[in-house]
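For this depiction, one protein chain was excluded, whereas all remaining protein chains were kept in their positions.
This part shows chain A:
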Amino acid sequence: MTNPPPLCALLACSLLIASCKPPQDVEAISESREISSHAPQPHADIASATRFFDDGKDEEPARRPSFRELLTWTIPAGWSEAATPDNMGMRLLDLRFGPNQEGECYISLMPGPAGGLEANVNRWRTQMGQTPYTAEEIEKLPKKPFFNRDASFVAFDGDFKGFGATEAKTGYRLLGLIHSADQATIFVKLTGPKALVEQNAAAFDAFCQSIKPNLPKQE
């Protein structure tokens, strides 16, 4: 019997050498074909954007859900919408009041429980320079009717240092209403100098009561 491995190796090596043809840096084009008379006439000078189905159009950004369409409200007399949008883009409705527009009130809506009542109340407490509430204190928070259900109401005095602010504003008061459901959590938050806030406390309550779901109108 012949020993196969050396022969196999020889066969393999010879085939390998024969099949190897290193590519050249410059190669002549040797192939051509006739184009059918049925083929469409070509177009020249088509811009890259058109060739790549881009056409210079920017992709439309995904439509941000318009929460404003979900609710209706009545703005209290003397209050007005802020002229500039908030930096965070979180405010569904951003209102100002007071002689120098120093009072702020806004609605924000977040999906789901949004971290829970305790975390949100204590976040506001911290913004006012106050120590966080315990779970028991959270439980004892007063309730106000909101959306036909009870919402937790908070009112703190302190030095207000909002998100991103470098310095706290002294002598401020915060009023807040938090209504949480499985689907979403709605916040109404008012801040301003204490005297101004107290003057507008009734307006705040009326504003909160005016917030309702934007149900489709019955024909």
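Definition applied: a contact is a pair of C-beta atoms (placed from the backbone, for glycine too) under 8 Å apart; a residue touches a chain by one contact, two chains touch by 3 or more; residues count from 1.
Keep in mind that, in the parts below, contacts and distances are computed from a predicted model.
S.K.: Would you mind picking the UniProt name of the chain not drawn here, from "NAD(P)H oxidoreductase", "Phosphatidate cytidylyltransferase", "ResB-like domain-containing protein" or "Sugar ABC transporter permease"?
M.R.: The chain we cannot see is recorded in UniProt as "ResB-like domain-containing protein".
S.K.: Out of A:Glu34, A:Glu69, A:Glu136 or A:Glu167, which is the one that touches the chain we can't see?
M.R.: A:Glu34
S.K.: In the complete complex, the non-displayed chain touches which residues of chain A?
M.R.: 1-2, 4, 7-9, 11-13, 15-16, 19, 23-29, 31-36, 38-39, 41-46, 48-54
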